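Everything below concerns the one structure shown next.
The complex appears here minus one protein chain, its other protein chains still in place.
Chain nomenclature is as follows: A, B, C, D and E, assigned in order of appearance, with residue numbering initiated at 1 for each chain independently.
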Amino acid sequence: MKLLLLLALMPMSVFAEEVVNGADTAWIMTSTALVLFMTLPGLALFYGGLVRTKNILSVLMQCFAIAGIMSILWFIVGYSIAFSGDNPYFGDFSNVLLAQVSMDTVNGSIPESLFAMFQMTFAIITPALIIGGYAERMRFSAVLLFSSIWLLVVYAPITHWVWGGGWLGNVLDYAGGTVVHITAGIAALVAAIVLGPRRGFPKKPMPPHNMTMTITGAAMLWVGWFGFNGGSALAAGGDAAMAILSTHIAASTGAITWMFYEWIKFGKPTALGTVTGMVAGLGTITPASGFVGPAGALVIGFIASIVCFNAVIIIKQKFKIDDSLDVFPVHGVGGIIGTLMAGIFASKELGIFSGQGGWDREAIVIADQLQIQFTGVIATVVYTAVATYIILKVVDMITGLRVNEEEEQQGLDIISHEETGYDL
Amino acid sequence: MKLLLLLALMPMSVFAEEVVNGADTAWIMTSTALVLFMTLPGLALFYGGLVRTKNILSVLMQCFAIAGIMSILWFIVGYSIAFSGDNPYFGDFSNVLLAQVSMDTVNGSIPESLFAMFQMTFAIITPALIIGGYAERMRFSAVLLFSSIWLLVVYAPITHWVWGGGWLGNVLDYAGGTVVHITAGIAALVAAIVLGPRRGFPKKPMPPHNMTMTITGAAMLWVGWFGFNGGSALAAGGDAAMAILSTHIAASTGAITWMFYEWIKFGKPTALGTVTGMVAGLGTITPASGFVGPAGALVIGFIASIVCFNAVIIIKQKFKIDDSLDVFPVHGVGGIIGTLMAGIFASKELGIFSGQGGWDREAIVIADQLQIQFTGVIATVVYTAVATYIILKVVDMITGLRVNEEEEQQGLDIISHEETGYDL
Amino acid sequence: MKLLLLLALMPMSVFAEEVVNGADTAWIMTSTALVLFMTLPGLALFYGGLVRTKNILSVLMQCFAIAGIMSILWFIVGYSIAFSGDNPYFGDFSNVLLAQVSMDTVNGSIPESLFAMFQMTFAIITPALIIGGYAERMRFSAVLLFSSIWLLVVYAPITHWVWGGGWLGNVLDYAGGTVVHITAGIAALVAAIVLGPRRGFPKKPMPPHNMTMTITGAAMLWVGWFGFNGGSALAAGGDAAMAILSTHIAASTGAITWMFYEWIKFGKPTALGTVTGMVAGLGTITPASGFVGPAGALVIGFIASIVCFNAVIIIKQKFKIDDSLDVFPVHGVGGIIGTLMAGIFASKELGIFSGQGGWDREAIVIADQLQIQFTGVIATVVYTAVATYIILKVVDMITGLRVNEEEEQQGLDIISHEETGYDL
Amino acid sequence: MKFVTAILRPHKLDDVREALSEVGVSGITVTEVKGFGRQKGHTELYRGAEYQVDFLPKIKLEIAIPASKLDEVIEAIKNVANSGKVGDGKIFVSNLDKVVRIRTGETDKDAL
Amino acid sequence: MKFVTAILRPHKLDDVREALSEVGVSGITVTEVKGFGRQKGHTELYRGAEYQVDFLPKIKLEIAIPASKLDEVIEAIKNVANSGKVGDGKIFVSNLDKVVRIRTGETDKDAL
Partner (left out) sequence: MKFVTAILRPHKLDDVREALSEVGVSGITVTEVKGFGRQKGHTELYRGAEYQVDFLPKIKLEIAIPASKLDEVIEAIKNVANSGKVGDGKIFVSNLDKVVRIRTGETDKDAL
């Protein structure tokens, strides 16, 4: 027992990078399950409840198909693009088909197979998040083709920039503010613009067909996010614990802020508002989660809700963009302000609001770090926007992007999948 | 990278109590996710399915809002009240805003941030359990105000008494028989009495609007309870494993006992009965889970179902109290008998029914321990009842407790939240 | 790494059995929760969505009741039959009521209480899988009696053969291809034949009443399967990680293959097809999961979908057997081909498709191993078929197997449980 | 014979059924409907988008009766379903040519 | 023209539709309804509280036909929907003034 315990806790010795730590492995396997759970069924239900009955299966189906295809692509080539090679902009193909990953290869203190698998769940959820931008009108074949190209052309390279040894390696992005939320948010916005609004928008109300489903999915996102942010520590220690605490506080504050804000502004607090605030809090804390403390997370959650709340209204009512499930104002805007705030609240000079985490936080000078963060945000936004636009145009030429009016009228469930959601 | 890794894994210092154990940390992070999962979506769905369609969102919303607000309050002051200071009745304010919790503080073998976070999930579910007592009629503002005061005035102090170094420290309560289930059960009963019954009760039938939702939630409670009880070991070892085994056996026995009892008494075994028995088994085993063995758990699960079954009928049909979702007869009564039985089945003198667990069970003398357990129960019941009553009266003066008749008729979803659950 | 691994895998040496490894324990507790989650609510929802509204609660109820009763039986005698004694065909009764399991007994590197509990979740899901064969027409009392006898007469002995030191110990079955999927699939087929088809089959269409429920359940199965296969490593290391990776790749490939196959063959890709392919991939990789690598898993997932797809159509349309939810063609056939393919892809001679895993894979000679696998399959199929048939006949004499025509018409929810699923 | 169609507030169903039983009506067919009329609806609010729901849940009762019972039936419904607030609903009466009881083939009054 | 309203057991729908097709009825409108009548309901049981469900699921068919087809249609429905047990339902017939086919503007018989 003693010996084993010592081994388990042994601080890596000289050969640190070759030793698998059981506890870290246990936690990252758990986190992997939690992040998969975020997409399936979490996000699928969160999004699915928000569309109209006639499109419910199309959303669930898109989540499933994306999960399957992105996993295969990630295994075949995505992981290699993101995490191999020395090029600062694009990985190489040395790890195609995970050729260099075996039982015995180790990444940090966990098996590399696990690291690749954990990252795979991020590669699933990011394209899945974009569904919210084009929901209820995109052809299924276009969804698949778009997501596949996008994964390899946008997601994998940006992952490489930020986490894979690329040129944005000094951006503080703990769990995917740039990599996941900004890319997904921007892509959804571009898709919403390129595809155009759903017929009837914005005049015709398109209320959620099943709020209980959306709230269930939201709850699952909350729980799963513990693995998303806590797992990004890649170890089971104080870092992960602090990331979970911060994540939870930001989610809570985001939820409650949105609720009260809505209550004040529109007279009633809604369940949809509350869960939206929660997601805004979660998306926003993501890049900061392992760097900040809970008091910082409180501030971040609060700001997230206020800003995203207004972003939703501006995008929909002012710009009349039909980003159907509000991916950009919630995830994109959240990811942006979160990445910026990570540069502030990681600082250890802020008293109770100071950063926490097992990294060299002495080095943070807010102004300098903010500049780095800013660069990361701009690069991610611009590259994602341009690349997404081009990919959509290409896909349009190959499969066409939208179903026609009559098909949209009848609903994607029958049109694309010959199924109906409910026969109660 | 190297440095970061080293820091993250460094086994803190020479002194054991300051050493974070990775395995324990991994397990308690998992348990934290599981306990959050119990409330969101578990309990929300379990309760939500039982109300009428027009109130479904109000229940889900209350669960969410309570999760958010309790978390913030716990972070700000609740944790400090529960777990700081030497006063036997009430903690101090030295840990307000978790001021003393940093990356490096440790509680037992896990980071203190994690301990605070794990406890936070208990501080969420306890007020959420009370929802079942006042469902379908309480004003949303009253729910929020009541829950907030109750957390700080009832829950946090009683946690201090039992687990935080207070005067009931020698009561055997492994995972919250007194702290969670008795407090919630009694509070629900008092709330049901003070608010009065839903209009139409008991003449008008108010059947569950979505039994599939209730059963789904029940299943999640079962799974999550592994974290609730198993996590209360605060370590990943034989203790936690035995707690999970006992928990599972009690849930199974509770479910099956209720099913057969109903079958015999009313001619048909129902799904609602079965899951209610499961919850009764789980609530009842909670205080005993880490002290007893599986054979003891079998007896506890059996007794739980028989007693709670009759309690449900007595409260509703004899006393005509509209504890709408039967919180008191299931959780309150379960918590009481579970706490008492913990004093029996923890004993090592019972052959196959003997206690298990990594604590000094030689010391248990059933008669003595029962007296201690009894004191714990009485203190919790009396204090909770009185304090809850006063809080409700205060809240009534500030916001009013109930919606009016017409609002109750129309349903809380529209009235309080301007939303509807389903538009299928 | 080597040492740790050795300890973790060491088959019971002199010191081994006394050492609990915290990390392994943490992971197996998590896995236990995940496997329970597969049945409740995963499988319950997956199956529940596929039946007609009038039978939805009967399916959920059967899952719950089976979970409860199998747990109790496993605790009382099932575990002892499966995992005690030296007889190659049937365990002994030395561990009845887990008499020899205490706080301090260890199995490998985890507490034996945990091992028994982990195995219990397998003993729950296997009889629960069979529900799909007799859904919508079997009497509830017959379901309970059949499942109980079947657990002790079929499941526990076959578990003993393969995992409990029995005569099939050299069959490669990592997580239950024979033990779980073949037994359940064959039993469902036999039950479907013995009970006869639902009235109206195959003329009358009986479409799923709630596809969103089925997809939700499918997603939960996917996530939970990480515990099913990853947990079968019984340790938190490279083995478990590789098993999870393979599992995930097979699920993805299975899903996407079925989707495209259907798209080509019937003109539309369906959500039900996609999740069915996913389950086929998961069922098929199960026996192979810890032995093969991800590239092998890709091939296995692909073959699984192609074969199971055709099996579904053949069973239903050619043989007109009403295996209502397609248990045999998906789980049974998947289990068979998976067990056979395990014998191939475990080999280390296959280049990128070679096996992975912390076991002595040098020893594998494909031809020899295939023969062993084949023996395992045949033995399991034959014994299960014969025993299931006899058990059903016995149960028929005691309780009768089917409800009558009018009851079937009205639906099992009202008839067996006096409840209805929805009152929206 | 007359065919009475009544639009009512949903929660009045049980009371109306009882009142009808008392005047000897032994069969009713009920449909969930949505009504649009003078009674104003409510707003719903989804992420800042407020919209007006004009169609309110109502129930529709269809009752075949002998002409002789018409006044009694109208009276019974009116008494119980009347809450005095806008939205209580309407009773529509039309003529019924023929009634057949499927089970027995009985027709008209015998079939009611 | 006549307007036939038939209340049936839900599982008879497909058979009745076929029988109607055979007598040349080309359009039907179907509504899920709840029926209250002689057929007794079932009890439901929730945590020991038993209660009586009196309203049973039925389907309502509405069929506009030329008067000439009335007997045939009634016969067709009766034959197929009749199980001989209480609760088989009723057929109600009333007069129809006018029919318009929205698409073409055709009226009356041409619109059927």
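Here is the rule we use: a residue touches a chain if its C-beta (ideal position, glycine included) is under 8 Å from a C-beta of that chain, and two chains touch if they have at least 3 such contacts.
Bear in mind the structure is a predicted one, so any value in this text is a computation, not a measurement.
Listed by label, the shown chains that the missing chain touches in the whole complex are A, C, D, E. Contact with the undisplayed chain is limited, among A:Glu112, A:Glu136 or A:Glu419, to A:Glu419.
Which of E:Val23, E:Ala49 or E:Val99 touches the hidden chain is settled by the complete complex: it is E:Val99.
For subunit A, the residues touching the chain absent from view are 204, 409, 414, 417-420.
Take subunit E: the residues that touch the chain left off the picture are 3, 17, 26-31, 62, 64, 94-103, 105, 111. With the whole complex as reference, residues 2, 5-8, 31-38, 54-55, 58, 60, 74, 77-78, 81-95 of subunit D touch the missing chain.
As a working rule, only the chains that are shown with their structure count from here on.
Among the remaining chains, those touching subunit C as well as subunit D are A, B, E. Among the remaining chains, those touching subunit C as well as subunit E are B. Of all chains, the one whose CA centroid is most distant from that of subunit C is D. Spacing of subunit D relative to subunit E, judged by their CA centroids, is 18 angstrom. Within subunit E, contacts with two or more other chains are made by residues 44-46, 50. Shared interface positions of subunit A, defined as residues touching 2 or more other chains, are 5, 8, 21-23, 26-27, 30, 207-208, 210, 268, 270, 272, 422, 424.
Across the assembly, chains come into contact as A-B, A-C, A-D, B-C, B-D, B-E, C-E, D-E.
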